[in-house]
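For reference, the structure I am asking about is given below.
With one protein chain withheld, the remaining protein chains of the complex are depicted in position.
As written, the chains take the letters A, B and C, and residue 1 is the first residue of each chain.
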Amino acid sequence: MDRKTLAIVGASGYAGGEFLRLVLSHPYLEVKQVTSRRFAGEPVTFVHPNLRGRTNLKFIPPERLEPADILVLALPHGVLAREFERYAQLAPILIDLSADFRLKDPGLYQKYYGEHPRPELLGRFVYALPELYRDRLREADWMAGAGCNATATILGLYPLLKGGVLKPGPVFVTLLISTSAAGAEPSPASHHPERAGSLRVYKPTGHRHTAEVVENLPGRPEVHLTAIATDRVRGILMTAQAFLLDGWSERDVWQAYREAYGGEPFIRIVKQKKGVHRYPDPRFVQGTNYADIGFELEEDTGRLVVMVAIDNLVKGTAGHALQALNLRMGWPETLGLEFSGLHP
Amino acid sequence: MDRKTLAIVGASGYAGGEFLRLVLSHPYLEVKQVTSRRFAGEPVTFVHPNLRGRTNLKFIPPERLEPADILVLALPHGVLAREFERYAQLAPILIDLSADFRLKDPGLYQKYYGEHPRPELLGRFVYALPELYRDRLREADWMAGAGCNATATILGLYPLLKGGVLKPGPVFVTLLISTSAAGAEPSPASHHPERAGSLRVYKPTGHRHTAEVVENLPGRPEVHLTAIATDRVRGILMTAQAFLLDGWSERDVWQAYREAYGGEPFIRIVKQKKGVHRYPDPRFVQGTNYADIGFELEEDTGRLVVMVAIDNLVKGTAGHALQALNLRMGWPETLGLEFSGLHP
Amino acid sequence: MDRKTLAIVGASGYAGGEFLRLVLSHPYLEVKQVTSRRFAGEPVTFVHPNLRGRTNLKFIPPERLEPADILVLALPHGVLAREFERYAQLAPILIDLSADFRLKDPGLYQKYYGEHPRPELLGRFVYALPELYRDRLREADWMAGAGCNATATILGLYPLLKGGVLKPGPVFVTLLISTSAAGAEPSPASHHPERAGSLRVYKPTGHRHTAEVVENLPGRPEVHLTAIATDRVRGILMTAQAFLLDGWSERDVWQAYREAYGGEPFIRIVKQKKGVHRYPDPRFVQGTNYADIGFELEEDTGRLVVMVAIDNLVKGTAGHALQALNLRMGWPETLGLEFSGLHP
Partner (left out) sequence: MDRKTLAIVGASGYAGGEFLRLVLSHPYLEVKQVTSRRFAGEPVTFVHPNLRGRTNLKFIPPERLEPADILVLALPHGVLAREFERYAQLAPILIDLSADFRLKDPGLYQKYYGEHPRPELLGRFVYALPELYRDRLREADWMAGAGCNATATILGLYPLLKGGVLKPGPVFVTLLISTSAAGAEPSPASHHPERAGSLRVYKPTGHRHTAEVVENLPGRPEVHLTAIATDRVRGILMTAQAFLLDGWSERDVWQAYREAYGGEPFIRIVKQKKGVHRYPDPRFVQGTNYADIGFELEEDTGRLVVMVAIDNLVKGTAGHALQALNLRMGWPETLGLEFSGLHP
């Protein structure tokens, strides 16, 4: 098969770099260009030392981009929306990893991000979560990668809301996140001696990904996010707490997950009764596209605790986007996403 | 002043070892004996290398304990209850760091721990949290140290429930805990290659400390605990989520905390508007007896997020117990608890 | 092509588990059986949660092993030597990951390990480092995996000794090692609260891998190993210090490495002049079969510092063994070893 050509805009960052890593082992994709204004002229391995021996690509400035079959955009939020035409004319297929086109509702966008410069384009991108939108993604030319925290939250809650097993009422979500989520740019907050060993509350309230979560879950539930940064480099552990409908049991929860995710290649329902690894742990999905999902029911109160572990840069960002691209191209969904994770 | 003599039963563990560390720099206390069955005959520095140069004490087996002014018990849960008379006759003042006598309600004990062998003694110990029971502790001969997770949760919620600022309804508590909480005994779960880098859900539901929390908070609120172990060695970050009464504001929350904790020497209300360190972080209370408390209100929903950071072995265990002992003896409350923590 | 069948003895440990992980993505190998006495009957994912969704294999007790094309032995040191016939009859190709058959010289074995039960078999196994013994490995039926620290040390020093660029005299090697090196068995030394955050000198003198290093380096040089355990879970950073022959320069060192490793698929010479990642770092080879090698010359003293970073469980254990097996079978050397490592 002829390889399709691909370019990555903003490849020195963590999302773009991760997409690059995945695509370099993809049999049908060929990376032609990668851009970075700051590192233009340097080999990509100057920034991403893991790719030594894998590629001789050098960063180019974005002005030197040439047309390609697929354009992956890993720009800071807001840039693509402002410069949309410039990028849209370069490739028929666009994958945006920023927040610019994730939402459909301009009001929600406004509440969390401010005025959108191109509101008429909202809704033109397909939200790139295969577990929710597989059919639409097969025909999507423009795809918007989901937020990493939104991915974990949606994947954990979607079957419960679709299956109607929860009591109406607020769902409380606590997200344990990682330092790569803040991006590749140094800052006083990311200075290692300040950051290492910390458990730093990041967003107790008002997290932007709330908008995506609400928009993509059936029935627009009342979901409250609290995000706390650990000092892991990668990974998200999402826990959600809500009450089960009276009379419903653990079996019904199982049933809901099985119905929603029965054939999903990257969802693993984790429910051992014993053992050290009986709940999902982001450590063991590091580098992979898996979402490990578990849950536990408090019998006497009906409180259900759902747990989801993902790698924020893979399943949370570049991985689901590549999975979506595979769908769009009619390729096997798992291409480039085969890594199994490490133990220990 | 004559020093009071003190013995620590179970001093090779983390709670007993921490009490020992604190007491070695206390001006009015003298440690006469420390027990450890397993390490009997070894110097305490064999187990606690931080104490090199501070003490020449050696562990003795518990059978060789002699009378002292104060006996500190850091035994596995259940042992003291079973062997109560043996220890009670050794000293007029007892400080128990286990869960054996923390609760008053035998029903609650039964639910979380099983049958209590000496239920008639429940209620005879004063719960050793100075912020709640300062006056009673001044006259207490028998004191029961609070659970570390209970300490963090109670200290965060007590002013809100006392001040009546919360809407009735469930309070959702997420506890990020540390590996020292599981004690000094090796196990497959604590094996470093398995444990390091993990975010391991420890108790999604049914946490035993729920009993203490409920019993010590005004009005016995419905509190739901979910405990997740990070790979920090020490420290707890508690976050609690609940709704404020309609019409109440951040000012009212402030007021509640000020009223409850105005003169407390070890409570620090953290509420900067900006900066890297604007929320409580267990890293910066490590080794100290401080509880750092913060909160944030989501204006449009009324959701209040409370955050508490403590060191589980100090404020969460040995520190509040020593603070209680200082109260009992009529000494300044902060003796032996002066360490300020480190940055970075 | 027909898949070759393979069994792994001791697959619940870290070396065996890593071989299993690699082989599960190998196109020409099929794992038929994996043994673990302790976990017999449990699915391998009970121990290795990273393999969820990848295999339904369950551990069997070693007694139930059946013949296979290839047998991989990941037993504690000494077991294979004692029970050799039992295992040798099960498969024509044996790969031993223990220290039992790494050495040729019975005197060296005796010095570091004690009496060898089957000294006549020493020398019958080929030391499974492809960079040194590629040709022999193509015809080897019995292969002995190298020690992880020996691998790092040998790969760093071999070109220098072969090229004759070093002054005669002692070479000082400092090995920064990881906690997985001590295996999967819990112990007081591996208890997380004791181990995390430590820099623990492990073997200041007398390291057993000295024997392998001396035996496999040209001229049997005087090499002194000091091993220090960091709290990384995986990875080795080896630094070696020695003096260059008078009059020789950095160019000569380059030349020596190029000559030795010109076409090696898994050796990467790292020598950037600037940048954060200008020296080898075990973090960026984690999970991979790469050995990253760098060096720096102190011009005014002639002191050369060599640096090697590997993953102790991959290039240091299971990876070079699989690479050797690929050679033996006439397959492409990199099969099953394609993972590129992560950044960040």
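Just so we're on the same page, a residue touches a chain if its C-beta (ideal position, glycine included) is under 8 Å from a C-beta of that chain, and two chains touch if they have at least 3 such contacts.
This one's a predicted model, so the numbers in the text were calculated from it and none came from an experiment.
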Q | Identified contact with the non-displayed chain, of C:25, C:110, C:226 or C:272 | A | C:226
Q. Given the contact definition stated above, which residue among B:247, B:262, B:275 or B:330 touches the chain not shown here?
A. B:275
Q: Give the residue, chosen from B:17, B:130 or B:319, that touches the chain omitted from the document.
A: B:17
(Q) Among B:36, B:149 or B:180, which one touches the chain that has been omitted from the display? (A) B:180
Q: List the residues of subunit C that touch the chain left out of this view.
A: 172, 174, 176, 188-189, 193-194, 197-201, 204-206, 222, 224, 226, 228, 230, 232, 235, 237, 239, 241, 276, 279-283, 294, 296-298, 301, 303, 305, 307, 309, 344
Q) Residue-wise, where is subunit B in contact with the chain that is not depicted? A) 14, 17, 21, 24-25, 46-54, 180, 184, 233-234, 268, 270, 272, 275, 277, 281, 284-288, 290, 292, 338-344
**Q.** Absent chain, residues of subunit A that touch it
**A.** 14, 179-180, 182, 184-188, 190-193, 195-197, 231, 233
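Definition applied: only the chains that are shown with their structure count from here on.
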Q: Averaging the CA atoms per chain, pick out the one whose centre lands closest to the mean of every protein CA shown.
A: A
Q) Between subunit C and subunit B, is it the same set of residue numbers doing the touching on each side, over half shared, or a different set? A) same
**Q.** subunit A and subunit B: spacing of chain centres that average the CA atoms, whole Å
**A.** 38
Q: Averaged over CA atoms, how far is the centre of subunit A from the centre of subunit C? Could you give it in whole Å?
A: 35
Q.
Residues of subunit C that contact two or more other chains, please.
A. 14, 180, 184, 233
